[in-house]
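Below is one structure, written out as structure tokens; the observations come after it.
And then subunit A:
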Amino acid sequence: MKTFETFLLLGLIICAFSVTFTKRMLTAIVIYMSYSLIMSVIWVILQSPDLAITEAAVGAGVTSILFFVTLKKINGVKENSDNEQDQG
Partner candidate 1 sequence: MIDFLQTLIEYHIEEAASMILFGIGFSLLLLNRNLIKKIMGLNIMDTAVYLFLTAKGYVYGRMVPIMNSGITDPNAYTNPIPDGLVLTGIVVSVSVSAILLSLTIRLYDRYHTLDLDKIITEWRKEEDN
Partner candidate 2 sequence: MEFFRNFPFFSIMIAMFCGIVSSAVSGKSARRISLAMVTGVLVLSACTLVYVGDMGESVTYLMGHFPAPWGNEIRFGTLEAFLALYFSIIMLLSVLGGWSHVITDVEAGKENLFYVLIDMMMSSLLAMIYTNDLFTGYVFVEINTIAACGMIMIRQNGHGIVAAIRYMVMSLIGSGLFLIGLSLLYDITGHLLMVPAHEAIETVVAEGTYRVPLLVIISLMSVGMAIKSGLYPFHSWIPETYGYATPTASAVLSSLVSKGYIILLIKIFYRVIGMDVIVSSHILNALFIFGIVAMVMGSLHAIMQTDCRKMIAYSSVAQIGYIYMGIGLGTKAGMVAAIFHILTHAATKSLLFISAVGLYEVSDGRTDYNGLRNAAYRNRIAGIAFSVGALSMVGFPMLSGFISKYLFATAALERPHKMLLTLLALIISTVLNAVYFLRQVVTIYSGRPGESSSTSNFIKEAISESTFSNRFASIALILLNLFLGLFSEVVIELISRGLEIFA
């Protein structure tokens, strides 16, 4: 268990660094989502299921949705959807 936890903690730090150095906003948000998910797994290991549920619902769910909406609002994901429409 300790090894697994260490591995997850390393994952957290890697995610945080990747958020710092990612250039595309969309990628950064997805990485942030995975950061929250890893955090909630760690909280399960640390015997705090209340926090794990909350973080999974809020950090990985609602906060990320808000990030996506903001990005959409400022036309951040527009180019992708345009491409999709062209192909379809």
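Operating definition for what follows: a contact is a pair of C-beta atoms (placed from the backbone, for glycine too) under 8 Å apart; a residue touches a chain by one contact, two chains touch by 3 or more; residues count from 1.
If you want to know what made the cut, all candidates are chains of the complex that A comes from, given by their letters.
Everything numeric here is computed off the predicted structure, so don't read it as measured data.
Checked against 1 or 2, the single candidate touching subunit A in this complex is 1. Across the complex, candidate 1 is touched by residues 5-6, 9-10, 12-13, 16-17, 19-20, 25, 28-29, 32, 35-36, 39, 42-43, 46-51, 54-55, 58-59, 62-63, 66-67, 69-71, 73-74 of subunit A.
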